[in-house]
Structure formats: C-alpha cells, structure tokens
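Scroll down for the structure; my scribbles are underneath it.
For chain A:
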Amino acid sequence: MKKIGVFVCWCGSNIAGTIDVDKVVEEVSKLEGVVHSESYRYLCSDPGQAIIETAIREKGLSGVVVAACSPTMHETTFRRTVARAGMNPYRCEIANIREQCSWVHQAAKDEATGKAIKIIESMVEKVKLDEELYPIHSVLIKRALVVGGGISGLKAASEIANSGYEVVLVEREPSLGGRAMQLSSTFPDFDAAEDIVLPLMEEVSRSPRVKLMTYSELEEVAGHVGQFNIRVRKRLRYVDHEKCTACGLCIKECPVEVPSAFEMGLGKRKAIYIPFPDAVPDKPVIDAETCLFFKEGGCEACRSVCEPKAIDFDQQDTIVEEEVGAIVLATGYSLFPKEKVAEYGYGKYADVISGLEFERLNSATGPTGGEVRRPSDGKVPKELVFIQCTGSRDQEKGVPYCSRICCMYTAKQAMLFKQKVPDGQAYVFYIDVCSGGKGYEEFVQRCQEENRTLYLRGRVSRVFQDNGKVVVWGADTLSGKRIEVAADMVVLATAIVPRSDSKELAKKVRIATDEYGFFSEAHIKLRPVESQTAGIFLAGCAHSPKDITDSVSQAGCAASKVKALFAADELVSEPMVAYVDKDACVGCEMCVAACPYEARILHERKKIAMVEEALCQGCGGCVAACPSGASQMRNLTTDQVLAMIDAIS
Partner candidate 1 sequence: MMRLSYYPGCSLHATAKEYGLSASAVCEALGIELVEIPDWCCCGASSAHSFNRTLSIALPARNIAAAQAEGLDIVLPCAACFGNMRKADLALRENEKLRREIEEMLSFEYSGKLQVLHLLEVICNRVGLEAVRKRVIKELTGLKVAPYYGCLLVRPPEVCGFDDTENPTTLDNLIEAIGAEAVKWSYKTECCGASLALIQPEIVEKLVEEITEMAVEAGASCIATACPLCSTNLETRQELGLPIFFFTELMGLAFNLDGCERWLKMHLVETEPALQTLREEHSNSSAVGHTGKER
Partner candidate 2 sequence: MQVIWQGETIPIDLSFMEVVNTRSGEQVQLCYHCHKCGAGCPIASFMDYTPDKLFRMAQLGLKRQVLSSSTIWLCSACHTCATRCPNDIDVTRVMDTLKEMALEEKIKSRQKVAALFHKGFLANLKRFGQLHEASLMAVLKLKTLNLFSDLKLGLKMFLRGKIALFPKRIKGRKEIRKLFKEIRRRGKVPQES
C-alpha cells in the first residue's frame, strides 16, 4: 500500500495569490493513496524542508509529491530533503503548479485551482509507480589517451600528466611536433616554431607519466567513458630504439633519396631517416616502401655500419593493448589538394607553392637553409604574389568555410619575405582580411604600412607560366581594375581540410563529424571541447581550423575536462536511463539504430538488447523506436505516462 505525502507550497504569493491553496490541500487529501496533505509558505526554506522530513518519519511515507515551482529550480533540493529522512530520492516528484499554472492563469483563479489539483493528481499517479533508483557507478580508469602529437596533443598530454595522471600518447609520424614544427616562425611575435614546440616535446617525452608511442596508429577502440579498451598498432620501424645510439651513420650510408613529406616535397630524405633535426624520438625509422632491402633485396648499407646492431629487418608488427578512462583527439589537419587548384597551376609549375611549403623555404632547417628561393631555378624572387582564400570560401570548387589562419600567416610571410629580400615587392590578393585575434589587426596593418606590401582586393582568376615568370591575372575591386603581375613566385594560402581518414577515425571512436569531416562538438558555444560521446574530447584543427593560440587553449580546456572526470573516485551517473524488459525484447535491434549515443548493443548469445548505462543520456529515443515496448525509461515508463494522462483527463 503506497503512502504518498503531498506538500503544497504557497511560494509567498506566487502560487497562493492565484490558487486557493487550502482547497487544493483539502481536495488532494481525498486522493487514493494520499495519507498526508499539507501546505507551507516556502517549502524550500529550512523549516519548510523540516516539515517534509518530519512527515516522512512520522507517517512512514513511501513517496512524496512537492507541488511548487519548476523542477529545474528545486528538484535536487527536495530529493536531498527526502534522502535525509531516509526515503529514496527518486520517489520524490515535483508538480509544477507555478510556471505551468499560477503564473499563467492569474486572471482565472478558479480554473487555476482546478488545474493545480489535476497536475498534482497526475504526479501522485506517477509517484505510485516510481521505483527506488540508485546512481550508477562504473569503473573509472584514471589514464588518458591522447591521439596526435602535434601542439594540441602535446599541450593536452602535458597538462594531464602534470596533474598526476598517466597519459598514453599515440602519434602516427616518426616524431612528435606535427604541423607546428613545419613552420618557420609564428604570428604575431615572430617566435620561432621550434621555441614553441620543442620545449613541449621534450617535457612530454621525458615525463614518467607519459607512455609515448610514435610511429603508431590507433587500431581499435572499444568500451565507454571510464573504461575504454584500445588497441594501438606500432608501425614497423626496423630499428631497435633501445639499442640505437643515434649516431647517424646509417642515414649517411643509405643510397636512397626520396622527397621528404616533412619538407612538403621541396627537400629529400633517405629511406632510413629522422624527419627533422631535434625530432623526438631522435632515432631513425626505415620506410619499407622506399627501402631497397625490402623492394629488391641486396642492400644492407645501414646494417653494415651499425655498431650497436640496432637495425632489425625481421621486426614484427606489435599490437599494444591499453585501458584508458578518457580520450583526447588532436589529430590535426590536411591542406587543400593540388588537383583542385588547376587554374593556379599548383602541381604544374614548380614556382607555385602552398603556404606550408613557403614555411619550409623560410625555415633555417629547411631545404634552402631559410633563404627564399624559387624551387625551379634557385634564384631569389623579387616579385612575390600571395593568393589568399585558395579553396576556402568557395562553394563551387572548394570548401565554403573560412580557414581562419591564412590572412595572418600570409601577412607574416610577406613580412618575412621583405626582411630577407629588402628590394623585393610582395602583393597579396585578398577578399577580406580576417584578423580578429589579440594584436592581429595591428600586425596586418604593419605589413602594409612598414613593409609596403601591396594588398589588392580581388580573387585571382588564373596563373600561368610565361618566359620563366608566373603570370597572375587578378583584379583590384578598390580601383575597379584588372591587375596583371608577372611574378617570380606565387604562394597559395590553401584551405585547411580534415585529414583524409578523419571520418574513419570518427567511426572507430564512435563520435560524429560534420559534413566536411571535422569532429563535431557537443555544443558550439557551451561545450566546444567535448564530442557528443561521453569521455571523448577534441582539441585543435581536427575540430575546426584555428591558430596555435586557440589550439592550445582548446587543448588546455580538453585536459581540464579530463582532469575533472578523473577527480572523482568512480564514475557516477544519474539512474534515469533506459532499461530492457528481457521477456518482451525480440532482438530486432531497432533501439540500437535509434540510439544517438551508441548506448544500445545486442547481447551476442542471448540476442536481446542491452543498455550501456554509462553512455545512456535518457533521451527516450529507444523507447519510441521499440515496437514491443520492451525498452523503457526508468521512472518514466509507458505505464506511468498513461496513468498521468488518465489522471488529468
């Protein structure tokens, strides 16, 4: 026999001013199952709450309805109240007779009173069927996985490790550093890229709490927040890093030279190589696709000079399994492909290059030692054209969005060029100048004022070769005229695009991407570093194009989210989740398809649906999808809803 107590709040005059509270208390006391009915001026106050506690103890109540303001205001308060008196908090329900009654019917007092009674009646019916629920506790492994060893991944790993948690850092390339290490210097202060990235690389690689896996790829991710089971494939390096002393002789001896991806094809590397000086780890790997030993056999140049015998052509694939509680994805970006920029001759003419390639030319460790030279003949260019928005803001042939960093790095590159070639002239073809960050606008102005870079507003139509020069056909809307420049070199600010396998990775990890392949955030304003999947966080350009400042900010924020998750001893979540009536389930898997949070799985053997309670957000999609009614929400079952409707009608 249920013993329900109903407590009606006056809320000062907010409720009592419109509703006849005494009448409500009287009518409600007549309801079946209601053994206590009382009103008070402010139930949320200490004396108010004391009334509820006393009633629970004295009358042995098994359920409570508080008729007051919206549950968003005080549901938690009253649940704590009943818990203090020994009742299960999930058997306390709020009947909203303020926002949904007294406040909106101030002119119709009699009708409002009647409506309030009906609202309370429906909540009484609900409480009668409420179960006792308990918060869900799940395992919380306080280790984080960071995917990507660029500046965002490094920052996240560093922050998490420094707070005392272990981090597994997986990086696909042989070295940490990512795109930032490919840059020459950064805006707006012209800090050298190395000065920004190397300290982080050193710190992370030396940290005893970081398990570093470079030249490795994420194979598989299973599980959920608090307990992800991951498998990482360590790519074959054919060099035993334990034995290698980094003497560099093997690299000297190697007869194979191929274009270096780090140098964006402008420089070369050997088949056994370290991608750049100061790489971390600073030990070489062998690229089996270009190594003669693997392609044709016979060559053992490296092995023959290796004293510690670190070269091991018989190395096998290794799969490493790890358990982590949270994942940060910082996998970075790719650039707009050459084939799509045919009208600018990109890929056709050697002297038409991308912004990142220009960075390599300007870098002291790059293929030209930092001198700006034409890739075709090595001469120093005097007339340099920069074309912004190559591929960006282009619905027809490119991507519609703005790549955010190009206006800034173009200004920076124009300034670098002028510093190195004082009698040179730089032209920038732009549509708008996007320079919203701190000190950014002033930086771009400096480029025009001090360095006399000529900014021409208009999109370039085409670039073609003529007599050793690259001719640019553009326009200047400010004068309304067409412009022609016979340039020595053209630098394209190509659009930032997601990595080609970003959608694949998203599937592996079970997060959403947008139509382009950038990872989706949970809420663009309020939750910009969380993916829609619990426990998986985003940082850097894998989420959306942004500069280093914003990438580092986002990475720090993602790290904070991880730290907040790990602050508790175990994962505790609300029990208002879905459950499955095993007897009614026919294993049709409609709920699995309907769940946006991947919280529904089919039990392999029993062929009935199961709920991953830690992932379930209580949205009710599965309940709507289930044809047999086996899928239900705890404390909001179909029976309850029908009982509430009956009470009102």
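What we mean here is this: a contact is a pair of C-beta atoms (placed from the backbone, for glycine too) under 8 Å apart; a residue touches a chain by one contact, two chains touch by 3 or more; residues count from 1.
A word on the picks: all candidates are chains of the complex that A comes from, given by their letters.
A quick note: this is a predicted structure, and the numbers were derived from the prediction, not measured.
Q: Among 1 or 2, which touches chain A when you look at the whole complex?
A: It is candidate 2 that touches chain A.
Q: Which positions of chain A touch candidate 2 when the two form their complex?
A: Those residues of chain A that touch candidate 2 are 383, 425, 427, 445, 448-449, 452, 454, 457, 476, 478-485.
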